[in-house]
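Only one protein chain is missing; all other protein chains are in place.
Letters A, B, C, D and E mark the chains as written, and numbering starts fresh at 1 in each.
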């Protein structure tokens, strides 16, 4: 039996914990947390930023993101494919910006105070691939020779990065 | 030439004017206002409510709505097709609710203070059909005999409603 | 084991019973009645009208309707979203009219004899929301304060309508 | 400027001319004839059959067909891909049958009187490929060696067929 | 538990057996053979041709085919719907050709040596309908009267073809 609670989620008023390496936190309400979203092609996220906090370079493999700033000042950007052109903008309270499906993007709090944003995403399960974590912190790790050549890095830098991003 | 401004819209921090008959206002950022949304399947809205303000019974013919309450207390609901079951819920700050594509729904501020919500919609141009306005206030008006029979109303009530909802 | 009967339905030659308040009847062949329609994006309906019978203002949340008149004369129309423009036409035998997905529409027999139409719909399960029934006859009922404000009606008119459209 | 006529087509009450080699005629109302169908994913057809008339083996490359018999008795069928299983049924007045997208199908009037059917199709432009005409009557013709091998026919039979199906 | 093998298939280096009536063989890697293709909208095929071998006139009801020639010389073509126009081309090593969804097409090795091609198809399960087999070799067979009229053939030719294409 379906009830109103199947279309309901609570808690998006609670700031995410930004005491981490990048100083940001994303709370995503997708179909795993709100079953009523099934087949409906949308999800919602709350983004919290400590001062100078960063939502690091990432992609959503299955969704476009449309963001509105509630508090603070964010430097945002995305990079197109073929060629790699950067579209970037400083956003203040009430500003809206779109990050097209599958493109690498970031949001950086360039203000001295915490920042807050909400975002709609065009999928019930858009996914998120944080580039550094996916590339250097996958389980099992990617063969270091692949990363040395892909990023033109010394072996020891790659080893450093694979340690830094390895999950606990 | 495409620039970052094609992916940008500003002004969603400005409260909509709720001094109207229903005491609410919706500011929709769709592809008409943000060209970069083209083909990307998403839009965003700001919903303002005066005390006891109502976003009256309406549908979005081309999109699902996923709403988060920022301030205040909203009574919300939607009605399914075949049969007409109402799913309803009182939402407080941080609560999220989904209104599936094409279904009639409403949001009613049942608090003594203004309320604020944001919503993502699963279309670049979801459309909005406010039921009373579409039924009783279309241009030209629907034949009154249709409305008398459809709503089982006296002719004078239909005439009253067609006057009340006629656009200026 | 799949057989030809899974792609088959019989009985659309039988006139629907129009002895009801609106004088019309719709027989819909959707995936619930014809399992072979699954994933195929189409359904079919037979529409019967008594003299002056009305298929009252309604929407299909998940499908466009394409109708052909077989017998009789119908006044039909649909109302667009933003703004609420009415497109209306008198249809005679052999006339075809399209009602785009999600828009409120109606068909009214303005002739002295019974009318008959068939319609294709662009979904295996288009749904139907009869506006008056969904708004005033949902189970449970919508809070009357919502309807009083949405339709600018007196409380007693809303109470009258909620009684009139309450299911048995 | 859009008007109601953009959503309207007339003439589907007129029987198609069945005085041809196969004794049948299809009148298709697609987006070319009814501009308002654009993006809406549906079209409608009238099918007329002389006694023993046949709508010969054909496919719709971009649409599923859902047919209802208005008058007469039709033997219908479609053949699945991998393996080639035939699903077949005799249809009488009021019977409905679905022909899934892209599959070869036919409708054959096995009665002594004219037959009439209507069909919805799940595309604004479903297309029709009459197998014999496409294979033996294309312009320019397919290399006969291809057809000799494909159909395991003598060269003279292929030449006969290419003459028989060549357009005027 | 999902593993890398769910995204893997082996054996497409093995030439298909072309010792059959048409002198060709298609090895299709669809979702039935590679479960990880589920929902991803693509499949892959290897096409082998003996000298003068033919991949006979066929359609893919649910996919477009994009082919590249690896070895040999192929005469290829497809026929459009309404009207039946043939688009044809001789392909050599490294040439690419597209066969749009649902259209009848063929590939014919016009060289004295074996030919090899690979093709991507825009569906996890595109299906294949070999025209002659579907029309003359379905199980159960199509009523011969249908085929006599559809192909304007003598009864004995139809009987010959139904025997020739009947599966073992």
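The criterion applied here is as follows: contacts are C-beta pairs under 8 Å (C-beta built on N, C-alpha and C of every residue); 3 or more make two chains touch, one makes a residue touch a chain.
For clarity, every value in this text was computed on a predicted model and none was experimentally measured.
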Where the missing chain makes contact, among the chains that are shown: A, E
Per the touch definition above, residue among E:34, E:115 or E:132 touching the missing chain: E:34
Residues of chain E (touch criterion as defined above) contacting the omitted chain: 2-5, 7-14, 29, 34, 36-37, 40-44, 46, 64-66, 68, 70, 77-78, 87-89, 91-101, 118-122
Residue ranges of chain A at the interface with the undisplayed chain: 21-23, 54, 56-57, 59-62, 75, 77, 79, 81-86, 88, 100-104, 106, 108, 127-143, 145-147, 149-153, 157, 161, 164-165, 167
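In this section, only the chains that are shown with their structure count from here on.
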From the options B-C, D-E or C-D, the pair that copies A-B, where over half of the contact pairs coincide: C-D
Proportion of interface numbers common to chain C and chain D (over half same, under half different): same
Cα superposition angle of chain A on its copy chain E, in degrees to the nearest 5: 120
Of all other chains, the one whose Cα centre sits farthest from chain E: B
Between chain D and chain B, distance of the C-alpha-averaged centres to the nearest whole Å: 44
Approximate Å spacing (C-alpha centroids) for the pair chain D, chain E: 23
Per-residue overlap in chain B, given as positions that touch at least 2 other chains: 77, 88, 100-101
Chain-level touch network, classified as line, ring, star, complete or other: line
Chain pairs that touch, as defined at the top of this document: A-B, B-C, C-D, D-E
